[in-house]
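The complex appears here without one of its protein chains, the remainder shown in place.
This part shows subunit A:
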Amino acid sequence: MSPERSGPPERVRVTSSRRTAAAATRSRQLASELDEQTELGDVLLDGLRRAQLRLGLTVLALMGLALGGFPVLLALVPSTQTMTLAGIPLPWLVLGGLVYPAAWLLARAYVRQSERIETEFAEVVGEEGRRDG
């Protein structure tokens, strides 16, 4: 940490800790449990499948709630039909514009969450030795 350095910080190689190194031998066996279709492998995979399914259904439920809820809002509070924001009527603003960034954010959140589930799963059963990250 010399004070005269101004550029971006140097790249640092991040290596795995002893903990994961130890896990690798144990997990090697777990991956083969999965591969060999043992009962343990079945239980492991079922956990992964259920976690992903739950996540997917949650996203669908959120989407359905928003899609179904908007017309309900328009019907229950009629003033929202004619309300304008920046000169644009609310239904046009929501359906013509806001819905797209909302969908994108939801998709990104889903991707992150599902990748986290997979990372945890891979840590438990062990990652492939030949490939990095």
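In this section, contacts are C-beta pairs under 8 Å (C-beta built on N, C-alpha and C of every residue); 3 or more make two chains touch, one makes a residue touch a chain; residues count from 1.
Here is the rule we go by: contacts and distances are computed from a predicted model.
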For this session: Consult the UniProt record of the chain that does not appear here and report its protein name from "Cation/acetate symporter", "Carboxypeptidase regulatory-like domain-containing protein", "PepSY domain-containing protein" or "ABC transporter ATP-binding protein".
Result: "Cation/acetate symporter"
For this session: For the chain that got dropped from the picture, name the residues of subunit A it touches.
Result: 31-32, 34-37, 41-42, 45, 48-49, 52-53, 55-57, 59-60, 63, 67, 71, 74-75, 81-82, 89, 91-92, 95-97, 99-101, 103-104, 106-108, 110-111, 114-115, 118-119, 121-122, 125-129, 131, 133
